[in-house]
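Just dropping this structure here.
A single protein chain has been omitted from the complex, and every remaining protein chain is retained in its original position.
Let's turn to chain A:
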Amino acid sequence: MPDDLLRVTDLKTWFRTEAGLARAVDGVDFTIREREVLGLVGESGSGKSVTALSILQLIPDPPGRIVDGQIFFGGEDLLEGYRRGSYERIRQIRGNQISMIFQEPMTSLNPVFPIGDQVAEAIMLHQRLSRPAALDRAAEMLDLVGIPAARQRLFDYPHQFSGGMRQRVMIAMALACQPALLIADEPTTALDVTIQAQILELMLAAKEKSGRAAILLITHDLAVVAETCQRVAVMYCGRIQEIGDTRTIFTAPGHPYTRGLLRSLPRRGQKVRRLPTIEGTVPSLFELPAGCSFSTRCPERLDQCSTLPPPLIETVPGHLVRCHLARPAASSTPDRASHRPPQPTQSATTPPCQGQL
């Protein structure tokens, strides 16, 4: 596909720990198109952040190691240098063509340098500007992300900013070199709810103004995904279980896990004593089931699920589901419905997917 900006195929990032080998990311495939916002959702420990860090090769080694896969960016495999132990190429890309915003704005800035210098650092490095010129550009960027009196605040230290303001600084830093891809790893999780929406809007607006980057938005907030993303990938136990456009995922989820997630969301005008949950717990990364990793909790489990890993199946063009229940293209909907056993909670809450049937 010509408009693919980033294509990740069969990415495997494993961690060697004292407890054993943790397959944090175990065969992830997805693509990001130019200028789109792709949401990557999943619960804690599902491998979202490790996937993101793997793209920029920021996995701490040891214990982590990208053991397999390709990451194509502009036709070039970013992992080619990594396999040789050379970081030269990825360093030219980091902060320049692909940049990243982290979850913790409070600790992601260096406490002993003024923020102006920290923003200007990447500009000086990648655009070969002088320090005064880079500081000018940094002030522009800080102004763009809505920091008042940006020019005076260049020389302030991170501790003189609030959490929301620091995340703005991080966004300014990430967008300073007009990257083609911005990876935002739970950029709003550590912030107040009132600030969260501001930051998200700001990120999207700033991206538009500063060169229209594509965004990989990692979150576990489905409401954020629904509002901001064109496409969504759902991760569970180090694999992408379902990927497709946001509308389809929310209206006709193909994977039992996605359905479980959506079912557990509170709904307006609906009175329930307790929100439905997905039964059971996430299996340990050290003892993943041989077959489908969701098979231990899946309410629609088949016999083959616990032994045979399900393939990714394209149920609708552009919509992939990793489930034995999924049926390719046209035949998918009735098939899935016939396999689904009646659920007491389902009939009570009317899951959104039934609206399509």
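Methods note: a residue touches a chain if its C-beta (ideal position, glycine included) is under 8 Å from a C-beta of that chain, and two chains touch if they have at least 3 such contacts; residues count from 1.
The rule we apply is simple: contacts and distances are computed from a predicted model.
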Hidden chain of the complex, named as in its UniProt record, picked from "Nitrile hydratase subunit beta", "ABC transporter", "Oligopeptide transport system permease protein OppB" or "Xanthine dehydrogenase small subunit":
"Oligopeptide transport system permease protein OppB"
Out of A:56, A:139, A:278 or A:292, only one touches the absent chain, namely A:56
Checked against the full complex, the residue among A:40, A:79 or A:93 that touches the missing chain is A:93
Among A:17, A:86, A:110 or A:284, which one is in touch with the chain left out?
A:110
Per the touch definition above, residue among A:30, A:102, A:236 or A:294 touching the missing chain:
A:102
Pick out which of A:125, A:302 or A:316 touches the chain that's been left out of the picture.
A:125
Chain A positions in touch with the non-displayed chain are 56, 58, 87, 91-96, 99-100, 102, 104, 107-113, 121-122, 125-126, 157, 159, 170, 173
